[in-house]
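A single protein chain has been removed from this complex, and every other one stays in its place.
Coming up: chain A.
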Amino acid sequence: MEYFIQQLANGLTLGSIYGLVAIGYTMVYGIIGMINFAHGDIFMLGGFAALIAFLILTTFFAGIPVALALLLMLVIAMLMTGLWNWTIERIAYRPLRGSFRLAPLITAIGMSIVLSNFIQVTQGPRNKPIPPLVTDVYHIGNITISLKQILIVVITSILLFAFWYIVNKTPLGRAQRATEQDRKMAALLGVDVDRTISITFVMGAALAAVAGTMYLMYYGVAGFNDGFIPGVKAFTAAVLGGIGSLPGAVLGGLLIGLIESLWSAYFSIAYKDVATFAILAIVLIFKPTGILGRPEVEKV
């Protein structure tokens, strides 16, 4: 039982990270109907920005409190990835908005290749380790929960609430929802569609950056290749929860995280990714709209 709860805690931590990345996928898919393939690499980029920020901070301000350092890392990573995703959307996706369906997908795959290879070329192919930032652990009976796990879950919850508020209660969120429902009509009614889409990309990237920073904090390494597998898993989470739905993305992320850690714990660690992908396939075959998704209406 204790082992199970331990795994549950690990799964929730991992799931929070996937959920944050999944929100970016789900928002972009919801608003322009495109799989942003480069989103996983934006997540990786966020991790690298946080890593570099950490190195600079520790050189110039040696005795900086951990909380402040973490906050600054988060802010820098969010700003950097937001800018990158904004530029990518501007250069690679916006000109192709009226084009056929596959065109933006191909540029997104191209951008994903560019981003991971750009980091490989500029920062080197080796994995970069950093010293552990948060080392506190708490023992409850035989269960060990580390402070970083608590931090990850708490930060995810706060961000989720902030996001839910933005999308549901602010004028910006209203514009986003309007654009999602009918882009042409929204434009006619005075919504600046291009700006709304840009902001959506920036918001998604900022969340991915938070996830990237936490991933760095949790595992202690960053590598140029770290974007692909978490990216695919986060997309799986978005689809599992029902693409286009924010709570669905988080729910999907948590489920994927739980499945992964429980599978590793009870079956085999080697086949944990196979389990994740198999679940994706099964869900899509039997319930293509996901858990919280709306059924897609076929328009003629």
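Everything below uses one rule, namely that a residue touches a chain if its C-beta (ideal position, glycine included) is under 8 Å from a C-beta of that chain, and two chains touch if they have at least 3 such contacts; residues count from 1.
The criterion applied here is as follows: contacts and distances are computed from a predicted model.
*Asks:* Look at the options "ATP-binding cassette domain-containing protein", "NADH-quinone oxidoreductase subunit N", "Rod shape-determining protein MreD" or "High-affinity branched-chain amino acid ABC transporter permease LivM" and return the one that UniProt uses as the protein name of the missing chain.
*Replies:* Answer from the UniProt record of the missing subunit chain: "High-affinity branched-chain amino acid ABC transporter permease LivM".
*Asks:* Write down which of A:I5, A:V75, A:I130 or A:A187 is the residue touching the left-out chain.
*Replies:* Considering all chains, including the one not shown, the answer is A:I130.
*Asks:* Kindly state which of the options A:M1, A:A62 or A:L102 is in contact with the chain not pictured.
*Replies:* That would be A:L102, which touches the missing chain.
*Asks:* If I consider the whole complex, including the chain that's not displayed, which of A:L20, A:M80, A:A178 or A:V202 touches that chain?
*Replies:* With A:L20, A:M80, A:A178 or A:V202 as choices, the missing chain is touched by A:M80.
*Asks:* With the missing chain put back, which residues of chain A would touch it? List them for me.
*Replies:* Per the touch rule, chain A residues meeting the hidden chain are 29, 33-35, 45, 48-49, 51-53, 55-56, 59, 76, 80, 83-84, 87, 91-92, 95-96, 99-103, 105-107, 109-114, 117-124, 126, 128-130, 228, 232, 235-236, 239, 270-271, 273-274, 277-278, 280-281, 284-285, 288, 298, 300.
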